[in-house]
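Below are the structure tokens for one structure; questions will follow.
A selection of the complex's chains, in situ.
Every chain is named by a letter (A and B) in the order it is written, and numbering of its residues begins at 1.
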Amino acid sequence: MNNYRQTLVQDTHRLADVTGRLADRDWSIEWRTLQGGVCDGVQVVTLSNGTFAVEVCPTRGMGVLRARHGETTVGWSSPNRDPVHPAFVNLTSRNGLGWLDGFNELLCRCGLAFNGPPGLDEGARSPIESELTLHGRIANIPAHTVEVGFDDSRGDVWIRGVCRESTLFGPHLCLQSELRVPLEKAQFDVIDTVTNHAAAATELELLYHINVGPPFLENGAQFRTAFAEMSPRDDRAAEGVDSCAEYLGPTAGYAEQVYFFDPLPDEHGRARALLQNRAGNLGLSLTFDRERLPCLSQWKCTQAEADGYVTGIEPGTNFPNFKSLERARGRVILLEAGASYRAELSLALHCSAAGVASVADSIESLQQSIEPVLHRRPAPPLAAG
Amino acid sequence: MNNYRQTLVQDTHRLADVTGRLADRDWSIEWRTLQGGVCDGVQVVTLSNGTFAVEVCPTRGMGVLRARHGETTVGWSSPNRDPVHPAFVNLTSRNGLGWLDGFNELLCRCGLAFNGPPGLDEGARSPIESELTLHGRIANIPAHTVEVGFDDSRGDVWIRGVCRESTLFGPHLCLQSELRVPLEKAQFDVIDTVTNHAAAATELELLYHINVGPPFLENGAQFRTAFAEMSPRDDRAAEGVDSCAEYLGPTAGYAEQVYFFDPLPDEHGRARALLQNRAGNLGLSLTFDRERLPCLSQWKCTQAEADGYVTGIEPGTNFPNFKSLERARGRVILLEAGASYRAELSLALHCSAAGVASVADSIESLQQSIEPVLHRRPAPPLAAG
């Protein structure tokens, strides 16, 4: 017998694939279960409109792993290479920072009962709710009742799933998440509804940790958003407050800098943020409902590529400060029994100088309407101050 | 192509189903693996005698999820809707209360090395055994060597499984669990044997957390048991000591009340507890070996339905106080090397006024034999006092 080799390949188990064609566009939905390593058992659903593909991960709280448009990948390279199954993430480990063992998504929800740094929340109702771990539980709760479909009246492919963050004597929050990929755009839309199924009001913190690396992020890349007020998060961020809109290239030893914005809505109530490359011919814009997601955080983490060269654009119901601070500042939602909180956002790719400039111009003209308050030092109410 | 939709349905993977017919009764055994969400990978075996069906969950320590008789479900609605795979339960999280993230069974074992509230057990042999988490590990240990069968000589369907609560330098307790559903009754019988496979004696705490909601539990529902002594667990329970036998309807904000009983055995050594609805035409009775399960706890948790309207009837080797208290009161079993502890109980449904009254009468006549000691305040030896 000759030499023999067999590899336990990933991606071998396909639950259901379907493809279609409409208006000369080939759309497809691919539903895989990964095998091997820490991604064993993780489900990945790829929605494609023929030119733009989005990978959604029901197993990790309906997060978005990455998007692809031709040769361009929207996402980043985390040290955690593959999508990590929640069974291999211990949120309480690493002094409450175990969440970092699984984090590698393009879009990762932080919440639902809490997000921000770990610690003991003295203001919690009970010990069941007081042990906070970094960025909450939702990203490590697998979705059930996952559905995918094609809607020819709207002209999009879609996925829906339900994640339940529940415990006896504690929060019972339910996330119904929908993501749609229109046929004619390099864009995806997220429509989330969080419902409090408990009999009493409960607290909600919801933040979208949207993370992007090259080719959008590079030395000289720019962050743009129109805002009423801005504060650096801490002393480290204050060091770079004058150049917060501009990014460095990969910088070994770079310590993260975070800036908090009170974003300005347009006449439709939509706020917008743009990340563009240095040449200004490639960009990614995020549009979100300013009323429902009133807090925008910019996470600059331009460390070495091997460590995860990335920036985060993070609209949320709150800033990712420790929950007790957010509570004191009135930025923790109190969701009544039976009530729902709806949040929407869209992420769009812009692959031409004209396309990028159009978004940049609209942000610029919106900013003209108001003189923003720019704090050079960490300042309340946005930061701990 | 027309619109397309696909749902990732649960319950799609059947390991083995079998049905049979005996004496004009159709029995069946259905063996499923759930898919999606936090129940992904959970096995559920449904044993039915044709009219009464019991759902056993090998993946959750051979617990009983619920039973069904016609339109009547025996169980409760926990905020944790589906059976939760142990991979998604972190017992050490929530300040040691993470067990609550998975709790939704009709019958859930608490133990084996410990049960009761979390904390540091100063009396433990070593750090390996001293970090106690709520209600122990057994409910989140999956069973192996699971067998099902039909026994035509006894006339029942049955399931057996083995759960091993082991660690190097610590306890090595093995639960062999058997559950039988007789063909002619709306009843199931549990026969458990816990063996100490270690070379030295080890401690054992075993409690059956049996949890029931509507239609058995309702405003005016009654709890009945014959007992020699009773104490409220704490001040909160003392508030309601006079009406402990009667239940409220769903009451928003209701804080749990727990009563400890020293149950009276009948001439066969069997103790009994009854939960009956207000009209007295629907009831559930629990019969257990008084010698092996000498402690009976009543858990009143008549909070709002959305939060889990439920009462627990909990026979055990101990009361669910912190282990060190139970040890001090002599209620922690010291199981010798190689020794086994056997416990048996039966849960029966009563669907007529006559059936309910028959059980109630037997409890009443048993109680006539003794004047019980009724503590109005938390009192040793049952409570911390």
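The working rule: a residue touches a chain if its C-beta (ideal position, glycine included) is under 8 Å from a C-beta of that chain, and two chains touch if they have at least 3 such contacts.
What you see is a predicted model; the values in this text were computed from it and never measured.
S.K.: Which total copy number does the whole complex reach if 2 copies are given here?
M.R.: In total, this homomeric complex is built from 3 copies.
Definition applied: only the chains that are shown with their structure count from here on.
S.K.: Cα centroid separation between chain A and chain B, in whole Å?
M.R.: The mean C-alpha positions of chain A and chain B differ by 41 Å.
S.K.: Along chain A, where are the residues that touch chain B in the complex?
M.R.: By the definition above, chain A touches chain B via 15-16, 18, 20-22, 29, 31, 41, 43, 58, 86-87, 90-92, 127-131, 133, 141-153, 162-164, 166-170, 172, 197-200, 337-338.
S.K.: Could you pull out which chain B residues touch chain A in their complex?
M.R.: Listed in rising order, the residues are 1-8, 10, 36-41, 78-82, 87-88, 90, 92-95, 97, 100-101, 103-104, 252-253, 303-308.
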